[in-house]
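Only one protein chain is missing; all other protein chains are in place.
A, B and C are the chain letters, set down in written order, and residue numbers restart from 1 in every chain.
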């Protein structure tokens, strides 16, 4: 998991905990979402302002829960984009302990470019593509066979 | 998707919505979790009372988001258990529109039997096994080769 | 508390609970908010669609917590508007047990009419005023001295 170039710290909130005393499973998606927005901002894909002006929707997500998270656990969420398709991209996540590097969860998400004003999917903007390829050091091989 | 024997209705809350005007992706896990607790109660696997006395934890989840959910959409969440392992079981979910039967999302989860007082995984209790096999009409083939 | 003409049922979710096993205090606001949106819809003040086309913001809230709410408790939230000012109105809430009528919490909120497109407060629309006065059986005394 040495290849994450972006991490975002998360403070566990009391409000994230459930009756079993640890962070509720749904909050793992909230943590990854927060890292995702920060990633978009960091790369300049989203400038701030209305979220209706930025379009990427979640089409699929898979999470593997490795160990419970408790209040006070120092977290960071790693995010990287590993695949750029025509209209979609694949992101990977790792929620880890800042101090000992142990993994709380890992996840994969498929994100689809979306125009909220037109209410339809769109090709991944060229500007995003350039920024992501550069940031992630992705291979720039042709993707014209990828129709998703 | 004709094989769900259990459905739980969900009312979409304003508090479930995000700045894009639809139900936030993390809430899909909350909806499925609510169906799961209701399922446990319905089958008599959990009698109510402290949640620390009931042990099943989420080890893995995969969700496919098919279309956005809005305030006022009439939902029900189907849940069924399709696999019973030694210490784990696989559940499937379908979030659908009560009126037209269309699908908002489907999901799969791996649940692991857990003893909160001992803080360790345990075999799926025989009592659960019987109730689930009967309710779901599962094949009762031996599962001793399944080590998960 | 006999004067509520509007009640909205709420299903307690597992996701509403906190490590102390009962509904987290912040969720009481979520429950009241849900009743509020349903009230607006019921009176025809909001027709559905984008929430950016409906403008009422919370300026102040006070909640008295009377007893904890647990999973499975059958709830309804009563809401009534008791004061109509120039730009604001006061709403009262009561979260109660459907079965025995006991009170979990009561609350008061000050709501201010707001135009999201103009980003400014506005007078309470005449149409709302009429609907609320009729529904609540409010006194129609002049309110021109009320500047809030």
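Worth a mention:
Heads up, the rule we're going with is that contacts are C-beta pairs under 8 Å (C-beta built on N, C-alpha and C of every residue); 3 or more make two chains touch, one makes a residue touch a chain.
The structure presented is a predicted model; accordingly, all values stated were derived computationally and were not measured.
Shown chains touched by the missing chain in the whole complex: A, B, C.
When the whole complex is considered, the residue among C:4, C:65 or C:135 that touches the unshown chain is C:65. Against the chain not shown here, chain C presents residues 18-21, 24-27, 29-30, 33, 50-52, 57-65, 68, 116. Residue positions on chain A in contact with the hidden chain: 10-11, 13-15, 17, 21, 30, 33-34, 37, 41, 48, 50-51, 71-72, in rising order. Although one chain is not displayed, chain B still touches it through residues 14-15, 17-19, 21, 24, 26.
Operating definition for what follows: only the chains that are shown with their structure count from here on.
Centre-to-centre spacing of chain A and chain C amounts to 36 Å, using the average Cα coordinate of each chain. Centre-to-centre spacing of chain B and chain C amounts to 32 Å, using the average Cα coordinate of each chain. Listed for chain A are residues 18-19, 21, 24, 26, each touching two or more other chains.
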